[in-house]
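Heads up, one of the protein chains got dropped from this complex, but the rest are sitting where they should.
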Amino acid sequence: MSASCPTLDDIVAAHRLLREGNPLVQCLTNTVSVQFVANALLAAGAAPAMVDNPEEAAGFAEIADAVLVNLGTPTAAQVASSRLASAAARAAGKPWVLDPVGAGGLPWRTGVAVELLANRPNVVRANASEVIGLAGAGGGSRGVDSSAQAADSVDAARSLLDRAEIVAASGETDHIVGSNGVIRVGGGSALLQRVTATGCALGALTAAYCSVAPTTVIGAVAAHAHVAVASQIAARSTSGPGSFAAAFLDELDAVNESTLRELVLLDAA
Amino acid sequence: MSASCPTLDDIVAAHRLLREGNPLVQCLTNTVSVQFVANALLAAGAAPAMVDNPEEAAGFAEIADAVLVNLGTPTAAQVASSRLASAAARAAGKPWVLDPVGAGGLPWRTGVAVELLANRPNVVRANASEVIGLAGAGGGSRGVDSSAQAADSVDAARSLLDRAEIVAASGETDHIVGSNGVIRVGGGSALLQRVTATGCALGALTAAYCSVAPTTVIGAVAAHAHVAVASQIAARSTSGPGSFAAAFLDELDAVNESTLRELVLLDAA
Partner (left out) sequence: MSASCPTLDDIVAAHRLLREGNPLVQCLTNTVSVQFVANALLAAGAAPAMVDNPEEAAGFAEIADAVLVNLGTPTAAQVASSRLASAAARAAGKPWVLDPVGAGGLPWRTGVAVELLANRPNVVRANASEVIGLAGAGGGSRGVDSSAQAADSVDAARSLLDRAEIVAASGETDHIVGSNGVIRVGGGSALLQRVTATGCALGALTAAYCSVAPTTVIGAVAAHAHVAVASQIAARSTSGPGSFAAAFLDELDAVNESTLRELVLLDAA
């Protein structure tokens, strides 16, 4: 591993800070994922608040510990709220995460996502097609699932680093790209792709972790590692997507130092 | 127990009326909880209808047996619908419940909640911070979770009784406050706090029960007792939040006279 790669000790410490700090995460997210995102934050040890109207979005970003902006089902009002909340988070020095769902495949929201980059998200979390789409490198995103591999998106991710501190491309192996290089997080479960909102939940957990971790890269890597370990354990007890979703929430809660040290797979590419 | 405290027989009778009556509950609720609220109503024995647009909200309140207004993720349109539905419920003599999510911590929606009190909800159901926030006694609500204990909110609850018949503050021990005193409902499970939308579901069940019970206080107490018993039984078979959520719905359905008589804990404070 290179010097820039977080260690297992870093991940374990970040997880402890999350459980102790119970950070409040303001989520402006889509209607598909909103319940699962709230439950994933609660299970992992954070506190959700889905404040996404234009009247309250900016003010609440000053109270919250971190902000998630997810463009899964944007409405005109929610886009306005996303502008306000991300600008307020930026101004208040709160970490915020942009999850540009469907970027590349859907022109209107791609424009919104590009515009939001001006508020300099701490992390852009997306699948590979969305990272490529957001970078303007083409993409061919097919709605919200990804047809590209995470490794294919590293160049596109690098091109976004002038506006985002970290770009995290999720996939079979997650690629977390920063100015100091690429960290890969393995493990996880193929069942994550068979349940909606698992990626959105990862974005929310990334925001939560970035509010407690000493650096953004440790926060982003810890969130991805937490999800990878929880999903791997959940998949041991179930093969169906319905029971996996419940087991995944159980394991987001149950993850501890021991399972993190045993199961986290990460290296610097 | 004082004379004003509902008896176990009252709770059992209200539960039987709910199962027999299958009351139709119009819900204007938030995007986080809407699926869980519908499933909780179905499981408990009521019928949900999430009619929350301004075009239909008032007309449907005349058809429904009860109305829930929950301010978890208010939009401008939904606020307009909430005004219409609560006024129509009031005019038609249908019970309606106000769940002022985030009151105190978020000024815009606190103003909306105060305004809706003019339509005299039969029950205000909230956590302690929200009751305090709504009463204008301070509050310090941290988004949607509660940092105060239910017992701390009794004075604030009493100050709202000029506009609501009952104020129910949920917590480790629920405090149900009316002009005849305070009823406490114990039991329940700490896991209710680890799953989103359980409080919202309690608000919806309160509306359902108030449409079948002989008095508002019996309806409110029966709903809180039903949730306490179901959650207590569900927690026996699981310790994880994901599996608890499914088990809680199963037990909302399975609650019967025998489990109510065995497990309901209530007294008058």
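Think of it as A and B in the order they're written, each chain with its own count starting at 1.
Here is the rule we use: contacts are C-beta pairs under 8 Å (C-beta built on N, C-alpha and C of every residue); 3 or more make two chains touch, one makes a residue touch a chain.
What you see is a predicted model; the values in this text were computed from it and never measured.
Remark: the omitted chain is touched by one listed residue; of A:H15, A:K94 or A:R109 this is A:R109. In the complete complex, the residue from B:L8, B:M50 or B:L161 that touches the missing chain is B:M50. Contact with the chain that does not appear here is found for just one residue of A:T196, A:T215 or A:T259, A:T196. Looking at chain A, the residues touching the absent chain are 30-33, 35-36, 72-76, 102, 105-109, 142-145, 194-197, 238-243, 245-246.
Across the interface with the omitted chain, chain B contributes residues 24, 26, 31, 34-35, 38-39, 42-43, 47-53, 55-56, 59-60, 63-64, 77, 245-254.
Note that only the chains that are shown with their structure count from here on.
In the Cα superposition of chain A onto chain B, the rotation angle, rounded to steps of 5, is 120 degrees. One inter-chain figure worth recording: chain A and chain B are separated by 33 Å, centre to centre, where each centre is the mean of the chain's CA atoms.
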